[in-house]
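Here we show just some of the chains, and they stay where they sit in the whole.
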Amino acid sequence: MELSALIEQQVERDRRRGFPVDFASDSERLNQLMRDLVGLLGEVGEFANLLKKVGLAHSTPGYVAPLLSEVNAELREELADVAIYLFRLVTILDGDLERDILRKVGINDERYRDLER
Amino acid sequence: MELSALIEQQVERDRRRGFPVDFASDSERLNQLMRDLVGLLGEVGEFANLLKKVGLAHSTPGYVAPLLSEVNAELREELADVAIYLFRLVTILDGDLERDILRKVGINDERYRDLER
Amino acid sequence: MELSALIEQQVERDRRRGFPVDFASDSERLNQLMRDLVGLLGEVGEFANLLKKVGLAHSTPGYVAPLLSEVNAELREELADVAIYLFRLVTILDGDLERDILRKVGINDERYRDLER
């Protein structure tokens, strides 16, 4: 599926549900970016918490925690949540995520040229 | 462009540059997830720093900072960086981001049904 | 209580429990910093999730969530968790948090002189 189509279907849903994506002023836009950044942080934090627990089982004798394979599906669900917030943030900024990624890939192609092998 | 194609082109580049995406053990995989999560956090933090400065100009008299419109391109570049780390994390977990997003969209369709209007 | 005493009592406990605070090499130290940063991120994320929910109740008609006052104690518990990870990170870096804070306060005194009133 096109990245742009994935984003569009999310934004349509957000509009219907009253999660703001359209703004009358930059002040409102800024407030919403803050709120969605906090939302993204929450999802990144859930991913971090799962990873931390798996890691403690490796490093701390006696600490009981799931294996990485046992939380794989849950970790991927958190990443999907992160992606959804990312789609919202890009939309609030009137950005085109595909174009912005391709531009950054080009910048990185220059930056990491010496690492190519 | 297909989301899966965007991810694939990133992973090919990472492989050529020596940024690990293939692992002999779950212990190595876990370490790399930690490292890439730290990388993602750095990019999210750069986005946060820009937003914070714009916000301080709104809330604190005398604080000099750029307008939201002036950092729009930079904010979007940070989001592209976040997306690239997200692609890496999904790949390390052998995930299919499109499928995981679509699954989560379905879950949210149930969860937010009462908000639809 | 002295900040240094609060940190010391935490480090003693971590030592007894096998949460690493002493290292044979900078490579091990780096790995532990990554792990504890991921731990701190998890706690910051829990704080963010609570705040997000409270905020959604303000911005989205029909979204049911607790009031800020109802999650006050929980939010403060998350901040205590963040503080404990901060103590660990400082210790792993052989830092003196009080001294580092006082130094930064001095830097900020210069930086924000024009805002004083």
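A, B and C label the chains in the order they appear, each numbered from 1.
We take it that contacts are C-beta pairs under 8 Å (C-beta built on N, C-alpha and C of every residue); 3 or more make two chains touch, one makes a residue touch a chain.
Not measured: the values here are computed from a predicted model.
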Homo-oligomer size of the whole complex, from 3 visible chains: 4
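Please note the rule applied: only the chains that are shown with their structure count from here on.
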Chain B and chain C, separation of their C-alpha mean positions in angstrom: 22
Where chain B touches two or more other chains, by residue: 34, 37, 41, 115
List of chain A residues in touch with chain C within their complex: 17-20, 35, 38-39, 41-46, 48-49, 51-52, 55, 59-63
Touching residues (chain side chain B, partner chain C) in the complex: 31, 34-35, 37-38, 41, 60, 62-63, 114-115
Residues of chain B defined as touching chain A within the complex: 1-3, 6, 9-10, 13, 16-18, 26-27, 29-30, 33-34, 37, 40-41, 44, 47-48, 51, 54-55, 58, 67-69, 72, 75-77, 79-84, 86, 89-90, 93-95, 97-98, 100-105, 108-109, 112, 115-117
